[in-house]
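Got a structure for you, questions after.
Note that one protein chain is taken out, while the other chains of the complex remain in position.
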Amino acid sequence: MTTIAPEKVEVGKSWLGESVPRKEDRRLTQGQGVFVDDVKRHGMGYLHFVRSPYAHAHITSIDVSKAEEIKGVYGTLTGEEVATLTDPFFQIASEPGGQIKDFSLAVGKVRFVGEPVVAVVAETRELARDASELVEVEYEPLPALVDARQALDGAAPVLHDDAGGNLMWEGVYEWGDLDQAFAEADHVVKIPELHFHRFNSTPLECDGALVEFNRGTGQWTIHTNNQFPGFAAIMMGPAMRCGLDKLRFVTQDIGGGFGNKITSHPQLVVCCLLSRKLNRPIQWTEWRTDFHMSMSHGNERWFQDTEVAVKADGTLLGFRTKALDDAGAWLRYEPLGGVIWAQVTPGMYRWRHIRVDFTQVATNKAPVSPNRGYSRMQHLWFTERVIDIVARELELDPVEVRKRNYIRVEDMPYETPNGCVYDSGDYAQMLDIALGLIGWSSMDDKRRDAESRGKRLGVGIGSTLDSGTNNFGQSRLINPELQFSGNNEVATVKLDIFGEIVVTLGTTPQGQGHETTAAQVVAEILNCSVDDVHVRAGHDSYWNSHAGFSGTYASQFAVTGLSAVKGATEMLREEIKRLASAVFGGVPVEALELAEGGVRIKDNPEAFLPFMACGAIINANNAGLPEDLGVTLNCRYVYRPPFQVPDVERKFGNLTLTYATQIHVAVIEVDPETGYYEIVDYAAVDDCGKRINPQIVEGQVMGATAQAIGAAMHETFEYDEDGNLLTPNFYDYHVPHALDMPPLHTGAMESPSPFTPLGTKGMGEGGGAGIHAICAAVQDATGKIVTDSHNPYHRVWELMR
Amino acid sequence: MNVSGERTFEAPRATVWRVLNDPASMAKVMPGVEGFDVHDSGRWTANVKIPLGLGGLRMKVDMEKTEEREPEFAKMAIKGTGVGAMLSMVTSFDLRESDGACAMAWSAEVKIAGPVGSMGQRVLQPIVNQQVENVLSALDVQVQEALRAE
Amino acid sequence: MDVAVTVNGTPYEREVEARKLLIHFLRDDLDLTGSHIGCDTGNCGACSVILDGKLVKSCMLLAVQADGSEIETVEGLADGDKLTELQQAFTEHHALQCGYCTPGMLMSATALLRENASPSDEDIRKALQGNICRCTGYWNIVEAVKSVAR
Partner (left out) sequence: MLLREVEYAKPSSVKEALERLAENDGARALAGGQTLINVMKARAASPDVLVDLNGLEELKGIDLAPDGTLSIGPMTTYSELIDSAEARARPILREVCSRIADVQVRNRGTIGGNLCSNDPTNHLPPLMAAVGARFTIAGQDGERTVPASDFFLGVYMTAVGQAELLTRIAIPAGKQDGFAAVTLGVEGTCIVNAAASMNGSLRVAIGCVDAVPVVVEAESPDTVREAVRAAGLHPPDDVHASSEYRAHLAEVLAERAARQAAETR
């Protein structure tokens, strides 16, 4: 493993930019983390879901009597009860998807294999499953729709009669002047069809919850690993006909999320209803097979009838394509995927004329949800495929085509054709670093060497953007009625009686090390040690420490979370100074400084007030303080990124605040006889602006890379024609293990964002680059155009035949 | 998945037809039959324990004759429900006289779902082929018995 | 049935159903929640423990089968507040992110280092092959283990 890092400019001792060891690790390396299945309550009942064995069927009858007769079974919940106790979930979609009636259990009809139909609660986990086998559900099977390309045929089975068909949402995005672009073009490269496959990040911990209902207050306490409680709350409150103050979300350690833990609100509603109905805590743990069959698949997308306008020298003018997105059976976060991709409309290239006809349909497959790189990854894979296909058709060097068309460092900040603003970055230089890391100059020798061993070598480049900090105003581009816009995050920093610095975050980290990086920012501002900063683990919506968009998703903590921490800590610093100035009898605030765990007068260091004294005075010994002091030493700050509401008519505006960048290069060797291939060398170069903790950033780059390798080579949620999932567990859904990992070289640049308080950019979702790179490498090795994002051995073999 | 084939029985077509349409002898043909009810000439229900090696899979199997052209053709719809396992099968056979013997061309479209379905086709296809082979051999035995009985 | 085991030096006796898996016994009956569950098929290794000196996946073993045995879990690694070299190395090399696979990883690496104090990179990767991590890509885990190799 080799690493290239940018020169570190030493300006005195700074906590920012230091790879300080993570505060989280002490508990996690000792098995002392608290994950959701570790939470137990006296008398809790274990919930097991009866799931549909059919992809599409009417439910003709449900009989739970045999299950309820068993000793130790506490009770059940059916779709009919849910339909009376709750309202359908609020739909983000306008017409026609907005007409869907989505409840937390199947009502009248099942729409994918694994869909929850009945919930059974019992004294033990085993008993709950036993009893669920006694629930008698009669189905009347219907034909299943598994191929999105057939969804709009008149003959196709219709999932949602309410929507009048399988069309969920469609919209035309057009910017620039396509006719002019194609008129100017020397070549029009046509690509009939590209397919981005279905997979997700499969966090090692599946979903779960322990829900308690407090009859006295009418409040539910939801211990869960949902990674976006703000979203869960606005979905659950209206459905359950209660105010959001009745829904208390508590998380601590979360075993990976990657976006896949955003849409567990239906299961959480079932737990809430049962905890009230049965008057006891309800424990739900989702098992691996359940997760694979029913949760959070990434968006599968087709790109059809693509045309690319190119000059003879490889200058890209524009493209048009028809994107067909497969949402699965329900719109649990969709159709937001229908606009999120537009954050990266031109990819990393300077073409100005772009048209995308976007269509999203329902199919009898698991509902999709955000998955690391959500919707942008699909579109960026498309733009990267286009680059390599164009390079091949025009017999140009993929490196040259990229460098010719990359947005240049001098163009930054760069406004895209749809009004997004790329903040900073030097893509061409990143590519050079990446090529250097894999020994680009000696690649011909490597090729010959591989051939001498009967192997075919292939090299591929993947450039990708990791856009972070959403402007939720983009939701209006798919539904103008929606009243969402902007973004926010909260932090509270206080000084306690004995001078402890206590930080509360609104986020729900799943391994990103928020406790550590937040402490680094606080220590920097209060001029103390990170060890003196206590950051509370996890999220608890009970104590007003969150805002509407609080959560951990969409590459934003380094911007929203840390900016909130910065804001709150600066407020605290000023309050400490105001207090000290009063205590020191009116010394001007400017004359004070924070140092060595206290505040002192700059030119008279003996006049020193330790934090302990500050905390004690305000909290426990405050008689005689000036009335107008206005100091609480408990500072809450809400960071709000600078956003405008986008222009809905032109589909124009800034949809996201920062653009971290990753460029990957993969070198593979293919066995021409079998199609078996190995990645023999790999480079990943990252630029996410100012890095608060480089080691954590590099960890995110590595993890995303590993997920990309798995997705490109092995991981796929594939269904048979009846809608049975063929990869329901890790035996057939092969996620990479240690032996599957190639040698890795990492590199980094730091192009600070001009738009964020710390110069940081959100990051962590750049892994898509690996999928692009491996597809390109397969194309290079086989000499055949690669049209699918998933290239297992048999497909590579078929390519070479 | 689809399986089909041809099998010749050393017996007149009429005999084979009778066996194929006699619930009692069919009960002896199907794998792991533990109980068998005849509702009418066209509808039977069987409780079977399909041997899967690692342990039997219990299923309630409903069979319904959906088409019949005596003495040469019949089509059956078979629906099996077990705990977490679903079997649905449409099978048909054609009987031809071929110099004294009877040739049966048969085909079946089999669908399996549930945990067993998730065991993977590389496991299920061989299992299905194997069960079909067993059924055909058992059928042969029944035909020969019927012949002797005549 | 009665099960008596010693876990991290502490003897426990419980009555359990024969069908209960060792991992559920550790987590639910003994409240040792450090070992985790990440799959249904024995692939992920989050439940790895050392049973009578051998590294095993506690999800492919009945609790009753462990009767009379000595079990080591992640909770037993550190000496009070003093982390082992390996635990320390995991922190220093950022070998964990969400931390869910970490207990199993630590047990696998611990078992490796007992058998082979100076493993090669390949030895380490082979020893960790039965443990899935979705956060780190393994590179830093291998580095961490290598750093404590003699």
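First chain written, first letter: the chains are A, B and C, and each begins at residue 1.
Here, a residue touches a chain if its C-beta (ideal position, glycine included) is under 8 Å from a C-beta of that chain, and two chains touch if they have at least 3 such contacts.
This structure is a prediction, so every number in the text was calculated from the model and none was measured.
Colleague: Taking the complete complex into account, tell me which visible chains touch the one left out.
Modeller: The chain that is not shown touches these displayed chains: A, B, C.
Colleague: From the listed residues C:V7, C:L26 or C:V56, report the one that touches the chain absent from this view.
Modeller: The missing chain is touched by C:V56.
Colleague: For the chain left off this view, which of A:P53, A:G79, A:G703 or A:P736 is in contact with it?
Modeller: A:P736
Colleague: Going by the contact rule already stated, which one of C:N8, C:T41 or C:S147 would touch the omitted chain in the full complex?
Modeller: Touching the chain that is not displayed is residue C:T41.
Colleague: Any idea which of A:K40, A:R129 or A:K322 touches the chain not displayed?
Modeller: Touching the chain that is not displayed is residue A:R129.
Colleague: State which residues belonging to chain C touch the missing partner chain.
Modeller: 1, 17-21, 23-24, 37, 40-42, 45, 48, 54-57, 59-62, 64-65, 108, 111-112, 126-127, 129-131
Colleague: Kindly note down the residues of chain B that lie in touch with the hidden chain.
Modeller: Against the left-out chain, chain B lists 51-57, 83-85, 115-116, 118-127, 129-130.
Colleague: On chain A, what residues meet the omitted chain?
Modeller: Looking at chain A, the ones touching the missing chain are residues 125-126, 129-130, 133, 287, 289, 673-676, 713-714, 716, 718, 726-727, 731-732, 734, 736-737, 739-740, 792-794, 797-798.
One rule holds for everything that comes next: only the chains that are shown with their structure count from here on.
Colleague: Consider the two chain pairs A-C and A-B; indicate the one with the greater count of contacting C-beta pairs.
Modeller: A-C
Colleague: Rounded to a whole Å, what is the gap between the Cα centroids of chain B and chain C?
Modeller: 49
Colleague: Quick one: chain A and chain B, Cα centre-to-centre, how many Å?
Modeller: 51
Colleague: Rounded to a whole Å, what is the gap between the Cα centroids of chain A and chain C?
Modeller: The computed centroid separation for chain A versus chain C comes out at 29 Å.
Colleague: Chain A: which residues touch two or more other chains?
Modeller: In chain A, the residues touching two or more other chains are 289, 729, 731.
Colleague: Would you tell me which residues of chain C are touching chain A in their complex?
Modeller: 17, 19-20, 24, 27-28, 31-41, 43-44, 46, 73-75, 77-78, 83, 87, 90-92, 94, 96-103, 106, 124-126, 128-143
Colleague: Taking the complex as given, what residues does chain A use to touch chain C?
Modeller: 1, 19, 21-22, 24-33, 35, 37-38, 40, 125-126, 201-206, 253-258, 287-289, 510-513, 695-696, 698-699, 702-703, 705-707, 729-731, 735-739, 741, 744
Colleague: Under the stated contact criterion, what part of chain A meets chain B in this complex?
Modeller: For chain A paired with chain B, touching residues are 53-54, 113, 133, 141, 289, 722, 724-726, 728-729, 731-732.
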